[in-house]
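Yeah, one chain of the complex is gone here, protein chain that is, but the others are all in their spots.
A, B and C are the chain letters, set down in written order, and residue numbers restart from 1 in every chain.
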Amino acid sequence: MIHIKSQGLAPELHVQSWLNTPEPLSLSNLRGKVVVIHAFQMLCPGCVSHGIPQANAIHALYPSDEVQVIGLHAVFEHHQVMNVEALKAFADEYRLPFPIAVDEPSTTGSIPQTMKTYQMRGTPTLIILDQHGYLRLNHFGRLTDMQVGNFIGYLLAETKKPLSLSQSNKSPGNQHRPKIDDDTCLI
Amino acid sequence: MIHIKSQGLAPELHVQSWLNTPEPLSLSNLRGKVVVIHAFQMLCPGCVSHGIPQANAIHALYPSDEVQVIGLHAVFEHHQVMNVEALKAFADEYRLPFPIAVDEPSTTGSIPQTMKTYQMRGTPTLIILDQHGYLRLNHFGRLTDMQVGNFIGYLLAETKKPLSLSQSNKSPGNQHRPKIDDDTCLI
Amino acid sequence: MIHIKSQGLAPELHVQSWLNTPEPLSLSNLRGKVVVIHAFQMLCPGCVSHGIPQANAIHALYPSDEVQVIGLHAVFEHHQVMNVEALKAFADEYRLPFPIAVDEPSTTGSIPQTMKTYQMRGTPTLIILDQHGYLRLNHFGRLTDMQVGNFIGYLLAETKKPLSLSQSNKSPGNQHRPKIDDDTCLI
Partner (left out) sequence: MIHIKSQGLAPELHVQSWLNTPEPLSLSNLRGKVVVIHAFQMLCPGCVSHGIPQANAIHALYPSDEVQVIGLHAVFEHHQVMNVEALKAFADEYRLPFPIAVDEPSTTGSIPQTMKTYQMRGTPTLIILDQHGYLRLNHFGRLTDMQVGNFIGYLLAETKKPLSLSQSNKSPGNQHRPKIDDDTCLI
């Protein structure tokens, strides 16, 4: 079941290291933005085929001052080969455009610390925080793009700011323009 | 450009006849719901490959007391062959689950009346009204499912009701449950 | 079950009228070519979403002096609305590039004459003749592109001519060139 009601203030991420960001991020510094955390493993097929393209689409659709996408590499198996160096190669090959946190390994078991804190059941898991830092979604498995867009739109509306996707300065911003070809019949 | 700001009260549809509904619908009777109107032509390839599956997905995702999907058959070319009988066969073959309005033909030209009223540029066009009946989106061409979900979620939030997609009593409600197979890696 | 063994000389098509060709075609005049007949109905969803794109792909891939694609509009239901005028609009909107035969209606029932002659079970049906005019495949339902390519390649090889897809003078001929972008990793 999907909980969009607040589940309290989201706990901070436990991060071993960061990729794709000059400075570490902290959830407490992201108040005012909807925060979307995509927890994945680089060798999880469902993450690669579905979760990461969806995270990329979120990053591309929303202005960076409204929605912050964070990748969380939450490794609970094959730890030896899904290490930070491998993740760097993966992020480079897949050209991931958003900051990526490497979940802090457990000192006692296979489940890393953020994964345990959020009681994740596996990967991919999508976590969404509202603009006040409250946990609003913690979902294991696949959601459609329509469901994800719905959640984010719902949370963005809570600030009462008029929504304007056209302010986005990120590619592919031109997805807003109708493609006049196979997609449409013009009068 | 996409306008999510209100463009005033949405004008009523001009409808020749209805399919898939025991009674004609009127926009004024749909206050309290977000209304999504998918204007299409049955022989428009972009409508068939993209717009109609998207309308079906909206219909399946949202509870019927929160979002009302309406198809609008807005024929501006090939009028002879895209008649009501042909539309009935089309709606039957494609098993369209939502009410469909046949746009009232013009007495003077090729553009039907609702299409002209809304100044549509062609098909597919997606029109979204908020719960007060105000026109919030009037978009020609293709939008991604994430964009559409975003708009609807934004409008649903304006009523301040806590959102719960799990109340949906329509199939495929099970899309909320994670598929434990190729899509996920379980702990 | 798929029969690729010869099932005898393929019977001629019974054709009410032709689209997309200056002259009627006859199977007997196509000896020396593999002939691919895609039987469809314009309001059959599986034909529109899968069969017709596959027929387009066959038409685009093979040189026209080696493989002849023919559409066969085999209407067995909704006869009133899937008439020749409607088909012309459909072929125009979908920009079908190959000749289309309209199956001759029955004088006694709903199944048109070619459909009955070939004992088709419905649409889409894919019929493939070898270069000698023998019936080699008569398949109801969906085949993958790999299966279809396999059949055609098999039949082309029977003439012992060295195969060269690069002789194709039809777009999209550039599908043979590797796309140097997301698809590949260059040394």
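To be clear about the criterion, a residue touches a chain if its C-beta (ideal position, glycine included) is under 8 Å from a C-beta of that chain, and two chains touch if they have at least 3 such contacts.
In this text the structure is predicted, and so the values were computed from the model without any measurement.
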Visible contact partners (per top-of-document touch definition) of the missing chain: A, C
Given C:Leu9, C:Val84 or C:Ala157, the one touching the chain that is not displayed: C:Ala157
Missing-partner contacts on subunit A, residue numbers: 43-45, 48-49, 78, 80-83, 85-86, 89-90, 93-94
Residues in subunit C touching the chain absent from view: 1-2, 4-5, 41, 44-47, 50, 57-58, 61, 76-77, 111, 115, 120-124, 139-142, 144-158, 162-166, 175-180, 182-187
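What we mean here is this: only the chains that are shown with their structure count from here on.
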Cα-superposition angle relating the copies subunit C and subunit A, to nearest 5°: 180
Distance from the mean Cα position of subunit B to that of subunit A, given in whole angstrom: 29
Rounded Å distance, subunit A centre to subunit C centre (Cα mean): 45
Approximate Å spacing (C-alpha centroids) for the pair subunit B, subunit C: 34
Subunit A residues counted as touching two or more neighbouring chains: 185
